[in-house]
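Here's a structure for you.
Every protein chain except one is present and positioned as in the full complex.
For chain A:
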Amino acid sequence: MTDTKPPAAAPEEQRPPAEETFFQRFMRELTGGSILVTILSVVLALLIGAVLIAASDPDVQDRASYFFSRPGDTFEAAWNSVSNAYSALFTGSIIDINEYTVGRALRPLAETATNAAPLIAAGLGVALAFRAGLFNIGAEGQIILGAILAGYVGFGWHLPAGLHLIVGVLAGLVGGAVWGGVVGLLKARTGAHEVIVTIMLNYVARFLIAYLLTTAAFQRPGASNPVSPIVDDSAQLPRFFDDSRLHLGFVLVILAAFGVWWLLERSTMGFEFRAVGANPNAARTAGMSVSRTYVWVMLLAGGLAGLAGVMQVLGTERYLTSGISAGLGFDAITVALLGRASPWGTVAAGLLFGALRAGGVPMQAGTGTPIDIILVIQSLIVLFIAAPPLVRAIFRVRVRSAGQPVAGLQRGWGA
């Protein structure tokens, strides 16, 4: 896949079989496309982001008013604006070369991992559902439910150290799994389309947490704004370093990625997931229960998103707010797409987007470039990745589609 040089007599791209459904085609592009397309997409997205940063910079605009007499000034200002923003992004997420000790220079990297952990967990949930042919747009709601239950165990119950953390994590997993499982159950029993149900459940979850934070059981005593008490020390995911927020959640998430990989590639259940994703009718004919698969896959996907909620409330933030999901649910979709719905791809994509999140904060503070540019770059990356022909046309490269297609079936609302 990494071999980007086309062979001398490269056959034209294999034409997809005529019966291929569009989701199969999409999954084939998603899983079979070359790494080159990914890299080019990232480059293209960063370029467009750069244009946006430069064009909206007041300094650049001032100099552009006399562009025709001194064009160099405009370009210089544009270069400064873009390079300042992107270098702040880099030093904020990878390595800060202005720091003197190795530990402090690498602190941005720990921050990247902290941001990446919930993204990967939720992204795994979305990716797992993808493999069974389901669109899990509902990571947002599942994160919130996971955070509600984990948080409540964290500050509402007072258990011995060790046990407290385990119960809290399990509660979060259950919360997410229930919110996801409802979707699978409705899909299996009534045929309700999972995209509609998950979108709706996201909003139900948002209003639910907003309501809970106004009740006596959840609101921090003495606080006038809707925040919960801080979770007990015994329920917090332990942090590795003194001056970094990096916590045990990152290890959990790597274990989860391994678990998803094992499930999909090595277990009977994972085989059934993939079979149903490839062709539910064939899977049914082969004696698999499609309904049961939908319920299980959504339970597991919800549980993974719930893990992201656990990490937010027991690891990073340590108390509940109505913004606990912090847009992770929608970023998780882009992470899963960028990771081409494979467990390790999702980990890599989660690290990239975690780096963008981590670097965005110091970038906004240091250069005044709004952090929202991250959203633009992320969504552009995914758009370009989803349409490889477009990227190829822009860069005029020929990319060989390689790898085994992961077939999937996706029909419209009515399916």
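Just so it is clear, a contact is a pair of C-beta atoms (placed from the backbone, for glycine too) under 8 Å apart; a residue touches a chain by one contact, two chains touch by 3 or more; residues count from 1.
Criterion: contacts and distances are computed from a predicted model.
*Asks:* Which name from "ATP-binding cassette domain-containing protein", "ABC transporter permease", "NADH-quinone oxidoreductase subunit J" or "ArsA family ATPase" does UniProt give the chain that's left off?
*Replies:* Checked against "ATP-binding cassette domain-containing protein", "ABC transporter permease", "NADH-quinone oxidoreductase subunit J" or "ArsA family ATPase": the hidden chain maps to "ABC transporter permease".
*Asks:* Using the definition of touch stated at the top, determine which of A:Ala105, A:Val195, A:Val227 or A:Ile254 touches the missing chain.
*Replies:* In the full complex, the listed residue that touches the missing chain is A:Val195.
*Asks:* Using the touch rule from the top, list residues of chain A that touch the missing partner.
*Replies:* For chain A, the residues touching the absent chain are 18, 21-23, 25-26, 52, 56-58, 135, 137, 186, 189-193, 195-197, 199-201, 203-204, 207-208, 210-211, 214, 330, 333-334, 337, 369-370, 372-380, 382-383, 386-387, 389-390, 410-415.
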